[in-house]
Structure formats: C-alpha cells, structure tokens
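A single protein chain has been removed from this complex, and every other one stays in its place.
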Amino acid sequence: MALTREQMARRVALELQDGFYVNLGIGIPTLVANYIPDGMQVMLQSENGLLGMGRFPTEDELDADMINAGKQTVTAVPGASIFSSAESFAMIRGGHIDLTVLGAFEVDVQGNIASWMVPGKLIKGMGGSMDLVAGAENIIVTMTHCSKDGQSKLLPECTLPLTGAGCIRRVLTDLAYLEIIDGAFHLKERAPGVTVEEIAEKTAGKLVIPDHVPEMSFA
Amino acid sequence: MALTREQMARRVALELQDGFYVNLGIGIPTLVANYIPDGMQVMLQSENGLLGMGRFPTEDELDADMINAGKQTVTAVPGASIFSSAESFAMIRGGHIDLTVLGAFEVDVQGNIASWMVPGKLIKGMGGSMDLVAGAENIIVTMTHCSKDGQSKLLPECTLPLTGAGCIRRVLTDLAYLEIIDGAFHLKERAPGVTVEEIAEKTAGKLVIPDHVPEMSFA
Amino acid sequence: MAGFDKRVASLEEALDGLEDGMTVIAGGFGLCGIPENLIQAIRDRGTRDLTVVSNNCGVDGFGLGVLLEDRQIRKIIASYVGENAMFERQMLDGELEVELTPQGTLAEKMRAGGAGIPAFYTATGYGTPIAEGKETRVIDGRDYVLEHAIRGDFAIVKGWKADWYGNVIYRHTAQNFNPLAATAGRITVVEVEEIVAPGELPPSQIHTPGIYVDRLLCGTFEKRIEQRTLSA
Partner (left out) sequence: MAGFDKRVASLEEALDGLEDGMTVIAGGFGLCGIPENLIQAIRDRGTRDLTVVSNNCGVDGFGLGVLLEDRQIRKIIASYVGENAMFERQMLDGELEVELTPQGTLAEKMRAGGAGIPAFYTATGYGTPIAEGKETRVIDGRDYVLEHAIRGDFAIVKGWKADWYGNVIYRHTAQNFNPLAATAGRITVVEVEEIVAPGELPPSQIHTPGIYVDRLLCGTFEKRIEQRTLSA
C-alpha cells in the first residue's frame, strides 16, 4: 500500500539526528515535525527568519507577527532566534542547515529537481527553494511517486523548469525510498506491501534494484 | 601664518550641515567634533561599529567595551546605534555617510590619495580608509601642506601607494583650502597671513589661482 | 524637521516625490510585517507603472495586492506568487512583467544595494531558468551565478518601534525583508506602531540604524493573518 502523508513524514523523521538544524518545506515535509523521536532535540529553521520554530499557538498566543515560511501562525521554542531574511538565507546558502526536506514535481537521475512552475499553467514561484537546494548538503525530497494522472515523477530527465541542478541525493515517495547515485535511482526500501515490480513500473528514470529490497520501517 | 590643528578643525567644521552623518578619521579630523556649530546636530560614525559617538567618558563611565575607531574610550549619544563591522562598512561603502574627513600623506591633481604606507619604512595599514574613500561622495582631506622636510604633499602624481584613486575633491591644509577640478588644485582660500606666492611655491601639483583668493574665515 | 528628526506629518508627505515609473522596494513576507498604510497611500496617490520589489505581492484585496487590482504595477521582482490569483493571472496574461528571483538572492540583492556591493556570486539558481542570460563562473570547483544589487527610488518599511532619529526595531518574524529594504531605498520611509524619544531604544539592539531612514511615521495596522493555525 502506498504510504500516507503521515507515514512519509514518519519515515523522513528517521533521518533526523540529535542536534540537527532542519528546514522543512511546505506540505508533507512540515508533518515531519510531528514525528521527532522522544529525547531527540531538533531545531526547525523557517526561512522567513526564525530558528527554533515551535508548535502552533493557542488562541491566547496567536500573533500575526509570528509566522513560519508557510505563512502559518507559529510559536518559538525557548532558545529560538529571529532575524532578517538576509541572515536567514546566509545560514541556508552558507551550508549551516543539517537537513532540508522539501517537496517536488519531478526529480531525475542526475539529481535535478523541478518544483516551482509548470509553464503556461501554474507559477507558484520558487520562494526559498532554490536557495535551500543550493545551500544544503543533505536534502530529502518527499513527493508522490506518480502524478495524479499516473505519470512517473522520477525521470530520466526533468521536463519542467529546474529548481536546482545535481543537488538531490535522496527521495522518499509514497512507494519507496531511493538514493540517486551515478545517474540512477537506487531502490533502498519499499513501502510495506508495495512490490519491487510496481516501483519499477512507476519509475521512468533508470532504476537500480538490489537483490534484497527491505520493507520500510517507521521507528 | 600656517593654521594650527585647531584652526584646521574649525575650518572643516564649516562644511558640516545640520543632520549630517559624519565619519572623522584619526588626528586632526577627530578635532572637528569640538567645533560643531551651536544648534547644529551632527552624528558621528565610528567605523568599528558605532553611529552616534559622544564625548570621552568620565572616570565612572569608562568602559573597555566602548571605544571608537581610534581605540579611544568614548560614550554614545542618546539615539546612538551599535552594530557589527560588516554593517558599519555596509553603511560606509553604500554611500550613506554625508561627510568623511581624513588625513593623508599625499594627494594629487587626479584626486588620488596616499595615506597608509611608506614602502620599506612604515606600514600602518589602511584600516577603514580605503572603504571610506571609495564609499563617500563627500570627502575632505586634512593634512599639512608640506612634509616635515619641506616637500609638498600636493603633487602632480602621488608617489606612495594609493589609498584610493580619483576620489578626493577637497583638501584643507595648514596653508590653504583647495578643490581638485579637472586635473588641477584650485586655490579657494588661503590661511590668514599666508600669501598666494607661498602656497604656489609649496604646491607641486598644477595649481589654478583665481584673481581673488580670500582669506579663510572660521565662523 | 531639523537635525535627525525623521518624523513626517502625513502619508502624503511620507511619499512626496514618488512618481510614475519609479521603483519601490517593500518589506514584508506574506502579509506579515507589511507597510499597510504606505501601500494604501500609494493606491490613493494613484502612482502608476511602478516596479515593485517585494518577496510576494500580498493577496487579493490586501497588501500589495491592492496595487495589482488598480493596475498600478508594471513589473514585480518577487520570489513567490503562491495563492495570489490576480498576480498569477496578470502574469500569465502578460499584463504584468515578473522577474522571479529566489528568496535568498532577493534578500541578498537588497542588502547588496544598500551596502555598496554592486554584484555577488551565488550557487542559487545555477542550472535553472533564473540563471539564463546571466554570467556564471566556477569558483573552487563549484558553479555560481553572478547576481546584481537592487536599489529603489523608494523603500517602504514596516517597523515596530522607532525613535525619532529613525532607529528601528522589528517585532518577531515581522522583521523579514524590512531591514534589507530599508538600506536599499534612495528615500526610505518607515511606518511603525510606536515612536519613542532617542535614547529609549538600547543602541546594540537597533535592527535598522537611523542613517538608513529618511521619513518616519506612526500608524495603526490591521495585521491580517494568512494562515490562522492553532494548537489543538
């Protein structure tokens, strides 16, 4: 069975380490914050200028001047810092973020990522995503394996305008966890109940399948 | 008679305007702060990271963490701000300072200035002077007209390593106030009792002398 | 106004000199920390053919969105269109010229504009459409794009507290692009929630030193929330 959004978030959360500064994109990545293991400290960076993002506010705490990069009202944890957008992206571009998790429309075997526009149809804008993919050593892309009309989003070559070139090494979809090495997707884990054959069929880019592909675990 | 250091400072102070942000170099320029006209507000920038430098501290106010660019202990005026060296030079380089006053070893008819080293003999280092001359539209150089051994410091071409190229328009020496226009020093004022002939004799670079050269006034 | 007193009496005076065709840099991220009153005053003024530099362009009917509604904007330099339907439609229809710029690059371009850095290299956007036509260079084995500074004829900024010398402190994440915009305007106008006497703000805690601020005024703010998310 394809993973739920929550399962995807839980799987990504396994990549966290104690003391990591982490930037979580909008959508599924945001959910990762709900699955930080007990006893582990992780500090969330929000690129509008907040390091140490906390939970959503209570009605009493609600403050229009306190939002995250998704424009959601949030709180700050004790020990948080707040700064300008230039400082925020100095941090990001300078490689100080330990892990970045973000969504995408497409990823290809060269580690290219497309996530900000569909020509003629949709232009969200890149926001901070181009800086995030350029600045981070350690990125996980989370997305569904296929588009709504069934097209693979793991491609030999991205068809949409790129967000970043050659910067993605790890992809978690609702079907599999894959690493991009030397021009191919390497299948590392499959979602529980999903067959290697299904993944192979739905992966348009070159796929390397090892002899044994374990089922994903979530803890 | 050649101007005293105090008279030089008083003459420079006439160039101040209400609401000016001003950077004063070490030496004679520093003295300009003593001659700000009554009723005029001027804010002094010190490039180590202080906008709104005040007077020297009393014994009680003395604080090793509160110094100016000359490493002197100072105070801050009400409404001062304190910031990093990057911010300080962003201000300077970005052209936000209204007037910069600094010393020099030599100035030439092209507006070049040399002030930071004498090869083989003396290396003070440029400190912030190269940024100041590059960043300011409005600079006054203050220096003695001649060196201690009688050599003119207003030259056809600087002989010492430059601090900045083509950036100086105004020079106040102990003998004269001059403007640099189209490759020549234009004599605008002479120190009281100093003759045009003496100035001409002591100016090595091309000098333009108008029919009437008024004596300098100090108020 | 004498000395360093940057206070002006009205929004009209704050925008005096703003003309058709000028470039306006605006602080704010989403609807957070936007100069609401100055935006409304630009609308009331009816200034047209503006180039607006701002991370995004408000929403339909609020923030910079009202200038889109009135077709006062000719060109936008921004990182995000997002859910702003009018922005997206005017862009796709070709009515509005849009220079999409990565958020960090946009912030750095504003900072550079204020800081006398005419251009800088960044890895951001290399190999993507935003690098097209731009100079690239390999430095220490990595590819970078050359990006140029941005300056504006006006910068409009939203602060929290300021003294009348124009020293500004921002509140929480309403800081965002505001201090950067403030450095990059030939005329920088700041509206705040409270103006205090010089000396009341701690010198080491000033976010925007008064040297960057030309005009200052106090306003009231709606502070509309885009995504009202609450804890259960």
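Every chain is named by a letter (A, B and C) in the order it is written, and numbering of its residues begins at 1.
Just so it is clear, contacts are C-beta pairs under 8 Å (C-beta built on N, C-alpha and C of every residue); 3 or more make two chains touch, one makes a residue touch a chain.
Every value quoted in this text rests on a predicted model; they were computed, and no experiment measured them.
Within the entire complex, contacts from the absent chain reach the displayed chains A, B, C. In the complete assembly, the contact with the undisplayed chain comes from B:Val74, out of B:Leu3, B:Val22, B:Val74 or B:Leu154.
Considering the whole complex, the residue from B:Leu62, B:Ile181 or B:Ala200 that touches the absent chain is B:Leu62. Annotation: of C:Phe154, C:Tyr170 or C:Tyr212, C:Tyr170 touches the absent chain (contact as defined above).
Across the interface with the omitted chain, chain B contributes residues 46-50, 55-59, 62-68, 70-74, 76, 82-86, 88-89, 92-93, 112, 120, 122-131, 134-135, 161-166. What chain A contributes to its contact with the hidden chain is residues 18-19, 21, 40-41, 43, 45, 50-52, 76, 78-83, 87, 89-97, 134-135. In the full complex, chain C touches the hidden chain at residues 108, 112, 115-123, 139-140, 142, 144, 148, 169-172, 175, 203-205, 207.
We adopt the following convention: only the chains that are shown with their structure count from here on.
Note: the chain lying farthest from chain C is B, by mean C-alpha position. The central chain here, found by comparing per-chain C-alpha centres with the mean of all protein C-alpha atoms, is C. Note on chain placement: the centre of chain B and the centre of chain C lie 36 Å apart, centres being C-alpha means.
Centroids of chain A and chain B (each the mean of its C-alpha atoms) stand 55 Å apart.
Note: centroid distance chain A to chain C, computed from Cα atoms, is 28 Å. Across the assembly, chain B contributes no residue in contact with two or more other chains. Chain C has residues 111 in contact with two or more other chains.
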